[in-house]
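One structure coming up, written as structure tokens, with questions to follow.
With one protein chain withheld, the remaining protein chains of the complex are depicted in position.
We call the chains A, B and C, going by the order they appear; numbering starts again at 1 in every chain.
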Amino acid sequence: MNASVIIFYILSAFILGAALLAVTARKIFRSAIFLLFTLIGTAALFFWMGVEFVAAVQIIIYVGGIVVLIIFSIFLTQKSGDEMPKPLRKRSLFSILALVFGFAFAYQLIYEHEFGQIVHKSFDVKVTEIGTQMLSTKEYGFVLPFEVVSILLLASMIGCIVIAMKIKPTEEREIQ
Amino acid sequence: MNEISITHILFVSTALFFIGMYGLFTRRNMITMLMAIELILNSVNINFVAFNKYLYPDKLDGVFFAIFVITIAAAEAALAIAIIINLYRSHDSIDVEDASELKY
Amino acid sequence: MGIDFLILMKQEWAIITILFILLFIKVGSKNWTNENILTLVNILMLLNVIAGFFGNKDGILFNEMFKTNHLIVTEKNILSLGTFIIALQSSSWLKNNKHILEFYILLLSTLLGMFFMISAGNLLMFFLGLELSSIPLGALANFDLEKRKSSEAAFKFIISSAFSSGLLLFGISLIYGTTGTLTLSALAERLDGSPLQIFAFILLISGFGFKISAVPFHLWTADVYEGSPVTVTSYFSVISKSSVLFVFLTVLYTVFKPYAVTWYNILFILSVLTMIIGNLFAIRQNNLKRFLAFSSVAQVGFILIGITGATQAGSASVVYFVLIYTFSNLGAFGVISLVSALAGKENIQDYKAFYKNNPMLSWVLAISLFSLAGIPPTAGFFGKFFLLMAGAGQGNYLLITIAALNMVVSLYYYLKVVKAIFMDSNENPIKKLTIPVSPKLALFICTTGIVLTGLISYVYKYIFSVSIGF
Partner (left out) sequence: MSHYSYIVFVPLLPLVTFLILGLFGRKYFKIHSGSVGVVSLLISTILSFYTAYQYFFIDGKTNAVFQNIIALKYTWLQFSPNVSIDMGILLDPISVMMIVIVSFISLMVHIFSLGYMKGEERLATYYAFLSLFTFSMLGLVLSSNIFQIYMFWELVGISSFLLIGFFFEKPSAVAASKKAFIVTRFADFGFLVGILILAFYSGTLDFRRLIERLTSVQSTEFIQITSATFLGVSMLTWGLILVFIGGAGKSAMFPLHIWLPDAMEGPTPVSALIHAATMVVAGVYLVARLFPVFSIDLTALQIVTWVGSFSALFAAVIACTQTDIKRVLAFSTISQIGFMMFSLGVSKYGGENGLGFTGSMFHLFTHAFFKSLLFLGAGAVIHFAHSNDIKELGGLRKLMPVTHISFLIACLAIAGIPPFSGFFSKEDILLATYQSNKLIYGIAVLTSGLTAFYMFRLYYSIFWNKEIRIQETPHGEGTFSMKAPLIILSICTVLAGFVPISSWVTSDGAPLKSHINVGFSAFPVLMAAAGILLATYLYKTQNSRPQAIASALGSLYRAAYKKFYIDEVYLFITKKIIFNGIGRPAAWIDKNIVDGFMNLLATATAKLSAMIKGLQSGKVQNYALYFFGGIIGLALLFIYVFK
């Protein structure tokens, strides 16, 4: 057992523990922080696997973007410090049953599946290579998905603006 | 560099996936539901990267997929939060039990 | 590359061009009135529809990320046509909306997403197309900004859709893990039928099932349909659904050919459940939008029967039915959207004695409902008959019998609406509505489509000639 293996197990435990806390914590703010930990843990796992670029993207977009957004929205909609309502007992019971079973089932399938031999090939993901491929139209080029995703971002930005933009007070009175 | 079997990594991702689902099923606060979805998407990313690295390292399909999933997660989260904020304006609550007028 | 690149993707280019024109208008001058914008959008959409019929070519681009052939072009044309009709119909609702440009930008970007999804030769492109076609839809569902129901519907949609895409992604990742490829054509050769792969396949089907609202993945449908603005509801129920059906068909027929027995059985179960549950719920609805939501769930059950046919006739009958379904459903929604916008009424009781003041609208609604119920000589009859015939090719008469029984049940509730319109008395029926030009045109197109699609044999002949099967 070498250091790399130990690191993996520590990371895994950290990710899963933080995730569990993120979905069970009663204070929403704590929940958000645990989510942050999970995401950072995942980034670390990517780092451990040697795909630094994905790890960086993970940190920039998730940690820097999504979690911040979530925390903002918590501020907008919640008085801090309040405990969140408990989940409905009946539903949590059913969920736990279904999910424990589902997990056992899915993992058993994964466990029994014979994946191909692990290829010990150097897996060096250089940022330049990703950049080139991302905009290449040749083989292994990802320019089309890149463009599609950019339209998606544009559209969802417009959607967000339309929906979240506050209606002017004058109009609001008219509505009421 | 390691002796970790791929199934171990998949254990982490699958567990994360189902933890996320648990959050989605039971959390009553909409924002926490959204967080749970982020967990689900994260676990999928681990899958993609792990498969790519350990089984099919010739091409970067999995890595690219993961990057796109992250982007999509961002777009989805942004829109969902916009919708939640709009809903908060009319409902004065982001408890999911309060948003169940449409039924039967 | 080169010129091919322009020709093969012409429909996508057209949509992107319209998107950019709208963006420039948004960013640029402020002098555009809503009416001008509506006219412009309608003209652009019409041009798009017309352009779709010329210069079709088969081909593959971007290393199989984008592929096109005559069937795909036909499918895209159906979607364009449907979107054009919806654009025409939405005018009375959008006339005074401040966000009219944004509405069309969102609408068209989802259409673009569907185009990429249909053309996808790769799971990544498929997934991105699917997301592009569903995330902005969440925003559209919320377009009645100040209505409680609208935001509830949008929330339900976005959460369910995120959930379903999570499951779908998990499925895709497992498929990637077991085969090592994301390219559809390569995938077909590497499927080995291991349990994990079947699990992944089922996750994939659930993703499709969510979008086409097949039972038990349909539960979001009615709530979202009811809460959203009518125009968006019709978009949901016709365009969004059909696009995924097209992809579903292609994916099952080409990629998952080795799993033919498995998916045949899965579709059998799904279609029986879908028809029965959809019908049972449709019977008890009072809100017309909700009613149509469930009836469209039931329709999907029939379409699944056509898919099980697994022959060229099967795929032809599905595409043909979708075309007819587009006309019929949009006809019904068109009337409902007019009444909702002009009189603010959506319940079946409100439609009692509707015929008295609005005979033309009543006839359009009745014809559309007849077509949905599959009564000759409306096109819906031919569509349904062909679906059943394609399904019968597999020799599963249990399925056909259940389907035929469900047709009778569905007849009951469609007639209920028709009866309310024509035969029930009402002390204050809906007043005479003055219909603007463009919805009138839309209804005219729908009615003509319902009548003629069945009678002109060329339509089916053409669809059959471009269809695929095995």
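One rule holds for everything that comes next: a contact is a pair of C-beta atoms (placed from the backbone, for glycine too) under 8 Å apart; a residue touches a chain by one contact, two chains touch by 3 or more.
No experiment lies behind these values; they were computed from the predicted model shown.
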## Note on the structure
Note: the excluded chain touches shown chains A, B, C
#### Entry: Residue among B:13, B:26, B:71 or B:86 that touches the chain left out of view
B:26
### Of C:16, C:40, C:260 or C:283, the residue in touch with the unshown chain
C:283
### Summary
Of the candidates A:25, A:44 or A:109, the residue in contact with the absent chain is A:109
### Task
For the chain that's not shown, point to the residue among C:13, C:32, C:422 or C:444 touching it.
C:422
### Message
For chain C, which positions touch the chain that isn't shown here?
### Response
155-156, 159-160, 163-164, 167, 195, 198-199, 202-203, 205-206, 209-210, 215-217, 219-220, 222-223, 262, 265-266, 269, 277, 280-281, 283-284, 311-313, 375-377, 381-382, 385-386, 388-389, 392-393, 395, 397, 400-401, 404-405, 407-409, 411-412, 415, 419, 422-423, 457, 460-461, 464
### Query
Which residues does chain B use to touch the chain missing from this display?
21, 24-26, 33, 96-97, 99-104
### Message
Which parts of chain A face the unshown chain closely enough to count as touching?
### Response
91, 94-95, 98-99, 101-102, 105, 109
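The rule we apply is simple: only the chains that are shown with their structure count from here on.
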### Message
As a quick test, compute the distance in whole Å between the mean CA positions of chain A and chain C.
### Response
31
### Message
If I count partner chains per residue in chain B, which residues reach a count of at least 2?
### Response
10, 20, 34, 55-56, 64, 68, 72, 75-76, 79, 82-84, 86
### Query
Mind pulling the chain A residues that touch 2 or more other chains?
106, 110, 115-116, 140, 142, 145, 149, 152, 156, 159-160, 163
## Note on the structure
chain C contacts chain B in the complex at 124, 127-128, 131, 135-136, 138-139, 142, 145-149, 151-156, 158-159, 162-163, 165-166, 169-170, 172-174, 176-177, 180-182, 222-224, 226-227, 284
### Task
Report the residues of chain C in contact with chain A in the complex, numbered from low to high.
1, 16, 19, 61-63, 65-66, 99, 102, 105-106, 109-110, 112-113, 116, 124-125, 128-129, 131-132, 135-136, 138-140, 142-143, 145-146, 154, 174, 177-178, 180, 194-196, 199
### Of chain B, residues touching chain A in the complex
1-12, 14-16, 18-23, 25-29, 31-32, 34-36, 38-39, 42, 45-46, 49-50, 52-60, 63-64, 66-68, 70-79, 81-86, 88, 94-95, 97
